Structure formats: C-alpha cells, structure tokens
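With one protein chain held back, the other chains of the complex are shown just where they sit.
Then we have chain A:
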Amino acid sequence: MATTACFIIVSRNDIPIYETELGSAAKREDAAQLHQFILHAALDVVQDLAWTTSAMFLKAIDRFNDLVVSVYVTAGHTRFMLLHDSRSDDGIKSFFQEVHELYIKTLLNPLYLPGSRITSSHFDTKVRGLGRKYL
C-alpha cells in the first residue's frame, strides 16, 4: 500500500533542522517541493494553535487536497511536522514520540549545537525505519 509522507523538524527559531521524505510511494520530482511548501505554509497555523493548548500532539491541523498535516510540539517549542495521507492517529502519535526520543538523544550529544541542522546519517536511518514501521 503506497503511502506519501514528508517529515520536517523546525527549531524554536523557525529554522528547519531536518527534512525527509518517508513515504513508500514512487517519488515524483515536483512532489518533494510541493510537500515542503505545504508544510511551511502550515507553520502559521501551528504557531496560533500551539499557544491554545498544553498538549504536545496536535492532530491534523491543516489539509491540502487529500494530504493532512499533523504536528507535535515539544516543551522547547521544537515542532515535528508530518505531511501524510490520512493514517491512523495512534500510529502517528507513536511515530512522533519515538522521533522525540531520537531528538533528545541528538541533543544530549555535546558536539551537537542546538538549533543547527541534524546531519547524522544514523539519525536519518533511524527516522526512516520508524517511518516504515508506523506509517
């Protein structure tokens, strides 16, 4: 079953620190840019919504055609944004929680400057693995 998914992590200062395409569907050249565009446009909605609730997992906050944007906000205001075609909420919530753990482990690395791009291939492999598992 082919799924489309695009995942980005945006830091507190509105700088994207990680981006990846996770879906198992065939990737088209223009699709990647469109996905990023949708996610960046959703940032405004996240900004407003984040202050109204103290929950971390904000479910589907924006739609575009048949794609849905779900967001998970941490206490440090780092946003994990996932663009996907409608999947189960539970799977997505578990995906976010596992990525949050990975992100904390990245932060615990003393050589990692908080707010800079995450370039570790290990992190990338793990996120893709989680994407296959939960999405």
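Note that in this section contacts are C-beta pairs under 8 Å (C-beta built on N, C-alpha and C of every residue); 3 or more make two chains touch, one makes a residue touch a chain; residues count from 1.
What we mean here is this: contacts and distances are computed from a predicted model.
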Could you tell me which of "Histidine-containing phosphotransfer protein", "U3 small nucleolar RNA-associated protein 4 homolog", "Trafficking protein particle complex subunit 6B" or "50S ribosomal protein L14, chloroplastic" is the UniProt name of the chain missing from the displayed complex? "Trafficking protein particle complex subunit 6B"
Which residue from A:12, A:28, A:59 or A:132 sits in contact with the chain not drawn here? A:12
Out of A:15, A:41 or A:104, point to the residue that touches the absent chain in the complete complex. A:104
Sole touch to the unshown chain from A:74, A:94 or A:120: residue A:74
State which residues belonging to chain A touch the missing partner chain. 12, 50, 54-56, 73-77, 100-101, 104-105, 107-108, 110, 114
